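One protein chain is absent from this view; the other protein chains keep their places.
== chain A ==
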Amino acid sequence: MDNHSKGFPISHVIGFFMSLVLTFGAAWIALQSSLSMTAVMWIIGTLAVIQAGIQLYMFMHINESNDRIANNINIIYSAFIAVVIVAGSIWVMTSGHSH
């Protein structure tokens, strides 16, 4: 933990720079490239997940407290539930009517 408290906040600056690259990279891929809608969504979706990880590990310091295992299990479980809710809802609501 001590390496966070001295000198220049290098990990924050790197995290911020990476967030900007990922955000504007995603915007560029979505708006300027000629890829298909499906390909664009997979790429920018992946970039969003990477960026969320950067926030969690570089800004929120999920791994620094003594409760790091509980924190990680909690967040991974929440993310799992979130994926089930979003993907499950869309799947049920879009495929249900056509059968």
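Assume a residue touches a chain if its C-beta (ideal position, glycine included) is under 8 Å from a C-beta of that chain, and two chains touch if they have at least 3 such contacts; residues count from 1.
In this text, contacts and distances are computed from a predicted model.
UniProt records the chain missing from this view under the protein name "Quinol oxidase subunit 3", selected from "Neutral metalloproteinase", "Phosphate import ATP-binding protein PstB", "3-isopropylmalate dehydratase small subunit" or "Quinol oxidase subunit 3".
Although one chain is hidden here, its contacts on chain A can still be listed: residues 1, 4-6, 9, 12, 15-16, 19-20, 23-24, 26-27, 30-31, 37, 40-41, 44-45, 47-48, 51-52, 55-56, 58-60, 62, 65-67, 70-71, 74-75, 77-79, 81-83, 85-86, 88-90, 93-94.
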